[in-house]
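Heads up, one of the protein chains got dropped from this complex, but the rest are sitting where they should.
Going in written order, the chains are labelled A and B, and every chain counts its residues from 1.
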Amino acid sequence: MDFLTLIQLLDSTVRLATPLLLACLAGLFSERAGIFDIGLEGKMLAAAFFSAAVAALSGSVWIGLLAGISASVALSALHGLASITFRGNQLISGVAINFLAAGLTVLIAQDWFSQGGRTPSLMGGARFEPVTLPFAEALSSVPFLGPVYSELISGHSILVYIAFATVPLTWWILYRTRFGLRLRAVGENPAAVDTAGVSVIGLRYAAVIICGVLCGIAGAYLSTALQAGFVKDMSAGRGFIALAALIFAKWRPWYALWATLLFGLFGALETRPDVIQAVIGIKVQGQLLGALPYIMTVIILAGFVGKAIPPRAGGEPYVKER
Amino acid sequence: MDVMPKWAEVILVPLISLILAAILSALVILAIGEDPVEAVNLMVTGALGSTYGWGYTLYYATNFLFTGLAVSVAFHAGLFNIGGEGQAMLGGLGVALACLLIPWPHWTIALVAATVAAGLFGAAWAAIPAFLQARRGSHIVITTIMFNFIAAAVLNYVLVNLMRPAGSMDPATARFPEAVHLPTLHDILGTVGISFSKAAPANVTFLIAVVACVLVWLLLWRTWLGYEIRSYGKSEPAAKYAGISPVAITMIAMLISGALAGMMAINNVMGEAERLVLNAVEGAGFIGIAVALMGRSHPFGVFLAAILFGFLYQGGAELALWTSIPRELIVVIQALVILFTGALDNMVRMPLERLFLMMRRGDA
Partner (left out) sequence: MTAPAIELKGISKAFGPVQANKDISIRVMPGTIHGIIGENGAGKSTLMSILYGFYKADKGEIFIAGQKTDIPDSQAAIAAGIGMVFQHFKLVENFTVLENIILGAEDGGLLRPSLAKARKTLVELADEYGLNVDPDALIEDIGVGMQQRVEILKALYRQADILILDEPTGVLTPAEADQLFRILGRLREEGKTIILITHKLREIMEATDTVSVMRRGEMTATVKTSDTSPAELAELMVGRKVLLRVDKKPATPGDIVLDIKGLRVVDDQKVERLKGIDLQVRAGEILGIAGVAGNGQSELLEVLGGYADGTGDVSLNGTPLDLSGRSSDGRSRRRRGIGHVPEDRQREGLIMDFSAWENTAFGYHREPAYQSGALLNNQAIRNDTAEKMARFDVRPPNPALAAKSFSGGNQQKIVLAREIERNPDLLLIGQPTRGVDIGAIEFIHQQIVALRDQGKAILLVSVELEEILALADRVAVMFDGHIMGERLSSETDEKELGLLMAGVGS
């Protein structure tokens, strides 16, 4: 495998890791606050549709992004209503949200565009174009670092840079701010937060809404940056891979970055079986690579490679007790 | 202390949830510019207005009966099995192997063998998450989700690389031999002189599903094993005190659950497609969740809910055929049912409880 192939492979790793990373961090906020979220998939899908649809109608990808985030946040609020206000089962709520998004996106797409559940292809300002970083052109001829900078680091959509910047930001919020302290506390022992005079419900809604915003960006990225338009079921299990990455990352922001990059690499390799064969000398089935994130997560969950301990109050609705 | 009488708990709460889901679905239909009344009419005629419609309704219902029972049995043990989809896929593989590898002389023997194979394969696929939950404490919801994806990959690999007949481009097995074709309701009812649509796929498996309902009911409420499953589902510390093994019950409940989900394959793979295709399950594993929630995990409730969803599926297909409403409407309705009967249960329950409390105070 030559250097350029490697750069290309890493480049597509970054592209594929971006939505996983955003969704994973989204799940991190929610689950760190004690609200399990298996509805990441649905929120991403809804956001993918609404951002593409509104971008197509308005011609502006930014308005599209806003619409996508709104749709995702609306589903988050529904999840909050079910699991925080009405203390329902968070897993069942997540399942419902996934189906709601899967059904509604196609239904509305058909109603608005009549193109078999897809949006028109996005062009021009209705799509996120690659951003060329300063000096990318000039430096491209520098050996080694040149291609790394101009091909790998430069030339992604703005959402990619936002996603990567969200990692240190999440870390900072979680461990260096009052909000982060309270958020982590509410996922571990909501009674401690409640008796300290802080609203458990308020904190958990805040976490769920942040989760919605990040899922919204992830979905918008799928349909307005990675692809040029929405197609039915385009999230294609990414929400679940993000969930797997979250467990893999043991609910920590920097680990989330590495986990999603790893899973992104698997995705990139899936389309390049020739590269794998060239590197390790055997033909690896595409299906195996596709299933690898899930298999690795099961192994992690089984506790064979370190123990993944979820937030202690995760999944439990908060009920005041004497 | 119970605030609500039992009938309200068993009938009123699910009914109100269902009505709420129906109202919202109607609003969705209105929002996309169609007439809900017209839509319901079309669905009723399409699904229940002919033996052809009934044949499809019952065919779908059979799938949902199996997956709904699967989710219910796990629920009773306090386990949420989201893996019905993957277990049903593997069940299909079991059926395909049973039907293709052995030249059966008659469909009856083949059916027994295929049922056993489907159950075994489904149970095996549930066994790993069950074991990890029981022994290592790995969250079964997450592992069963993961196993759905792994099952899809396995099936894809097997169909593309191993079981695809030479020369075929389709990722599917060869057709099953004539001898293992199951009698449809047309064949069965024909023997007693009732004419039933020949084209509809409902088959003898429906009867097996009904028997499964009765057996599950007997298991849960009339055997000590069912008693142990329900006890464990209500309280793990109490179960331990009573000498009920959490590991054993987790395994047994999930094996039964997985076997039931797997047995769905005798309907869709053996009874209908008569070969194994990639997307044979078509989400029926997930619909099992909605069916179990709506049926309050009781086999009779599951039976009613499965018929309802069978109706929705067939009716939805008819709608898609005659109007511009896509089939995905059913997915929306399914989501709303799960939402209202499952996650938002308290939204219905809490005001009702307050109402009953007021009535009781009024009496006193």
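The rule is short, and it goes like this: a residue touches a chain if its C-beta (ideal position, glycine included) is under 8 Å from a C-beta of that chain, and two chains touch if they have at least 3 such contacts.
In this text, all values refer to a predicted model and were calculated from it rather than measured experimentally.
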Option touching the unshown chain, where A:Glu188, A:Asp233 or A:Glu316 are the choices: A:Glu188
Of B:Ser138, B:Ser231 or B:Thr341, the residue in touch with the unshown chain: B:Ser231
Sites on chain A contacted by the missing partner chain, in the whole complex: 175-182, 184-185, 188-189, 191-199, 312, 320, 322
Chain not shown, touching residues in chain B: 1-3, 218, 222-224, 227-228, 230-231, 234-235, 237-238, 240-245, 357, 360
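Heads up, the rule we're going with is that only the chains that are shown with their structure count from here on.
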Residues of chain B that touch chain A when the two form their complex: 28, 31-33, 80, 82, 128-129, 132, 136-139, 141-143, 145-147, 149-150, 152-154, 156-157, 160-161, 286, 289, 293, 324-326, 328-336, 338-339, 342-347, 350
Touching residues on chain A, where the partner in the complex is chain B: 38, 78, 81-83, 86-93, 95-100, 102-104, 106-108, 110-111, 114, 117, 237, 240, 243-244, 247, 285, 287-288, 290-291, 294-295, 297-298, 301-303, 310
